[in-house]
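Worksheet: the structure to be examined is printed underneath.
The complex appears here without one of its protein chains, the remainder shown in place.
Right after this comes chain A.
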Amino acid sequence: MAVNNNFKNDILFESKNGYSYQCDKTNSIIINFSGITSKYKVQDFLIFQRKVNSVDILDMLYDLSDKCDFKLIETTQKKFSRNLTICEIVQLRELLNGTKFALVLNSMLNEVLSDVAVSYLD
């Protein structure tokens, strides 16, 4: 999915179905999934990611009833609230996990780089 040029530098993750970036001015993470944009504080994003990861996909696959074709995924303050198919849940999972990975990687790099800065002072 095409990302707005203004956010190219802060992009965290991009997939076929969406992208995410961080806004340093508001200290938030913006998720765009299938055209729906929502903005989260870090903690809220982590809760969202864990919630999507906790969906039992196998259970949905093996349950043949109609109600299991979709699952309502809601985040805090209903910033995101949609009935998603199994396929969409997997795609959203990919986007959120990729975003989380980028956040962790950025954090690790910051830690390592600050170590380098400290060693220069010695």
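In the analysis below, a residue touches a chain if its C-beta (ideal position, glycine included) is under 8 Å from a C-beta of that chain, and two chains touch if they have at least 3 such contacts; residues count from 1.
To be clear about the criterion, contacts and distances are computed from a predicted model.
According to its UniProt record, the chain left out of view corresponds to "Ferritin" among "Ferritin", "Dehydrogenase", "Amidohydrolase" or "ATP-binding cassette domain-containing protein". Shown as candidates are A:22, A:75 or A:91; the residue that touches the absent chain is A:22. In the full complex, the hidden chain is touched by chain A at residues 9-10, 22, 24, 27, 29, 41-43, 46-47, 50, 103-104, 106-107, 110-111.
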